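Certain chains of the assembly are absent from this excerpt, and the rest are unmoved.
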Amino acid sequence: MKITQKIIDKHGLKSEEYTNIKKILKREPNLLELGIFSAMWNEHCSYKSSRKHLKKLPTKGKQVIQGPGENAGVIDIGDDDAIIFKIESHNHPSYIEPYQGAATGVGGILRDVFTMGARPIALLNSIHFGSPNHFKTKSLLNGVVSGIGGYGNCIGIPTVAGETKFNDTYNENILVNAMAVGHAKKNKIFYSKAKGNNKSVVYVGSKTGRDGIHGASMASAEFDENSEDKKPTVQVGDPFTEKLLMEACLELMKDNSIISIQDMGAAGLTSSSVEMASKGDLGIELNLEKVPCREENMTPYEMMLSESQERMLIILEDGKEKYAKSIFEKWDLDFVVIGKTTNTNKLTLKFNSETVGEIPIDALASKAPIYDRKWNKKKISNKRIKIKNLKKIKILDSLIKILSSPNHSNKKWITNQFDQMVMCDTVQKSGSDAAIIRIHGREKAIAVAVDSSANYCKSHPITGGKQIVCENWRNLISVGAKPLAITNCLNFGNPENPEIMGEFAECLMGIKESCEYLDYPVVSGNVSFYNGTNKKNISPTPVIGGVGLIRQFKKPMNHHFKKENSIIITVGKTFGHLEQSALYEEVYSISDGRPPEVNLINEKNNGEAVLNIINSELVNSVHDISSGGILVALAEMSMESNIGVLINKPKKLTNQFEYFFGEDQSRYVLEVDQNNLKNVEKILKESNVFYENIGATQKTFFEIKKEIKISVKELYKANNQWYTNY
Amino acid sequence: MKLISEKQPLLILRKNKLKFSVTITLKKDVLDPQGKVVQNTLQNLGMDNLKNIRQGKYFEIDLDDNDQNEAKKKVDDMCKKLLANLIIEDYKVEKI
Amino acid sequence: MKSSVIVFPGSNCDRDISVALEKMQFKNQMVWHKESKLPKSDLIVVPGGFSYGDYLRSGAIAGKSIIINEVIKAANDGCLVLGICNGFQILTETGLLKGVLLRNENLKFINKDINIKVMNNETNFSKKYKKNEILKINIAHNEGNYFTNKEHLNELNEKNLIAFKYCNDEGDVNEKYNPNGSLENIAGIYNSKKNILGMMPHPERMVDKLISNTDGVNLFSSLLN
């Protein structure tokens, strides 16, 4: 087949890129080769727009065993235990087919984690939908939630935390990010780097079908009116087969048979084989007629680009084929030697002994294009919105309005659809600042949380980037964990647009600054560009997934008030920043103000002091203060336990709204027993931390002296009805 | 009921329950994990001649309507709006 | 006390139940579904999970496995058999227990702690509980909506074969506290000889204070003697 301009366009390759391909090959590619280039040079695989900026992120630290570049990041949690984790997007497929898109998103990220030798122990997700009034939102929400649950529940890994947000910026492009966390032995970690010439390359797992051919290109193409035509690229997930694949791989990994292993994710067989060869500085030869196929008459092109799920590629030590095969057969999975490593540094594709394609490996990997895309600094508006100029409202009405909004409503409707307890190590389920998972059979545990803040990032990308890392850090601190490292999923619009590229570059600057200061390195991640439709891009939405360690696990720390008559302390200074806040957004529909400043010195100092207090067992409950300010934080603590509060009116600040709803950073609420108060204050003073004693817990009523009084039950009602009524 | 005309009393008076069946099947190249497992199980149970099974959905729908064509259109609409996911499924409506 | 846990492809509460059994001092063995012999055991557990993905109908395909014939034989010989969640579904598919588990009424997977009431505390599975004791136990299922025909329902009631019913904190059994639409709030049943118990809630999730409570402990300790 002659390669025409139309074919090139269809493959999403720019004409410079095509010229470059011809130069590398010193000839015209055939269709198969063109397809392979298009998959590998695609944004999704090559990170061509983002790589330059990603390189600046801090990725090292004492706790890091493996940073970005492998299937997932690996950190050290002491003894001989390692935690392996990563987050990934599945935005575009989920918009087209929410159930299967979300399900296969979970399946994909799980493979990234168990490929490295980890048994997955927790799943998280970050899901963003358009306005609840948009006609598609309800079915997308339903489909995505049941898809995430459908996969995780079936495979038997608890889904323990996440975030769910609504904003009309996602009307035409929802976000579905899934994160998986696994546990492995430090000396039993598996990598994708091939080693040795003439080793068997083995295909295991499901058969190859015509699923998602060009899915990777789809994930990097903007939606337009014709996106409905891209339908057939959506894959159907098979969690049952994945469970078998996972058990089979983990069983084989007990032995020393595997040289390297790689899941077939985006761009399937192509990217997995190229990556293994590239990392090992080798070539690879595949006999495509041996690939197990689901459909008749599949072509080499289809086999190489299929994105059928639940498949892996393994390079085996000599003589291990029989043993390995017996394991996969036990689990009723395909196991076929489809090729071998070579020292030609080429990807050689044969079909019935005829060579049907040959491409130098480095052309697909290290020589893939990298762009230094133009980017513009964000113009920050100086507009100040003062509460004085706004129409009069009441504190209680505002609180109720926030608590009953979709973004702040209780998420039980969602989390009850996820099995959170399977594996019996979930010490703390969804609903708190972070979930806690015990390491099986040990006394230690990890804490996990995901966070994002598109509004903050939109109005001030650097501060927004800084803030989400800090918020995530704070959420882990709040449950008594020492934050160790993060993974990040960067959801942005079209990188060819300098404004969008600017948002990307600046958000990363912010992320970098926080990560460096907090010694909270990035060990894995994923970039999703081209989120948006018809030139309307989504707000920048980097999502941070963090993992922390609880070394000596005694009892879970959370934000549920435990007792009446304990003292309530806020840690960190309240200035009353409202310009970008839940109050403004939910009550006044203003969402373009500047986000609160992030002071990293205070962040670290306050956090470490709180962690110290938790570790000293001086506190009953802890909650970070985030969206909605002090009042929403207190309400959340009350609603979990039906214990009320009696709060004193602030003295110095004139404006109560600023005090109670302000979103200044680095703050926490602590519930402290009377008799621990002295010791807590001592730690706070010694650490130079600003704190205020603002009141006490009491029976059943949520009260600010001489200002509001309402029963906690009523707050609970307001907070728990949106989803069921939607 | 006020609109009954002399000419077609029967058509309207008869409580007009129309019944349709809808079968929904996965598109050809779409993976059918359920069908696959069912097929393996039956083969393991000794059903050798079995070549292929695909699983789908089935609905029986009762409508109160006078006009069969109209009604069929409505069922068609239901399929498009809710019952079938046209991205991965095909559907067929039949009067029963 | 010797126990065997049957492992099907797709079982995923097999480890959880074996941890619980061992914690309670059972001598436990895992039995792979392709095996044609059961080790000698006093208790057979069919665990929760998604055997064969729950494709077709939950429990249907596991009900045709090789090992299940051995389970049926042992059960008919009076061996104690406990089916939890997917295990309950499998036992109904094999006919060891009558009735079926339909899709939850709200069509959603449900995971939460619910209250159940001990309806009969005179069986090998429940003698350590008090009559009408209220337990808080985790449920996690898509198909827990128990259904059976009238005659069988009468039999269940007359012969005291209902093991547990969903209720509220105070023990009220009421449609309002029925999480999945199950007939008469039934959460678990016995066969007529009371040597087989099928239940939707997960007692193995309730043996460790650190992660939940210990309301499941007495089920295992009842079995021990």
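Chains here go by letter, A, B and C, matching the order in which they are written, and residues are numbered from 1 within each.
Just so we're on the same page, a residue touches a chain if its C-beta (ideal position, glycine included) is under 8 Å from a C-beta of that chain, and two chains touch if they have at least 3 such contacts.
Quantities reported herein were computed from a predicted structural model and do not represent experimental measurements.
Whole-complex chain count, expressed with the shown labels: A x1, B x2, C x1.
In the analysis below, only the chains that are shown with their structure count from here on.
Chain-to-chain contact here is organised exhaustively, every possible pair of chains being in touch. Rounded to whole angstrom units, the spacing between the C-alpha centres of subunit B and subunit C is 36. Each chain gets a centre from the mean of its Cα atoms; for subunit A and subunit B, those two points are 40 Å apart. In subunit A, the residues touching two or more other chains are 238, 240-241, 332.
Each of residues 33, 37 in subunit B touches at least two other chains. The part of subunit A that touches subunit B in the complex is made up of residues 96-97, 100, 206, 209-211, 231-232, 234-238, 240-241, 294-295, 308-309, 332. Partner subunit C is touched in their complex by these residues of subunit B: 33-34, 37-38, 41, 44-45, 55.
On subunit A, the positions that touch subunit C within their shared complex are 146, 149-150, 153-156, 238-241, 243-244, 331-332, 415-427, 438, 553, 555.
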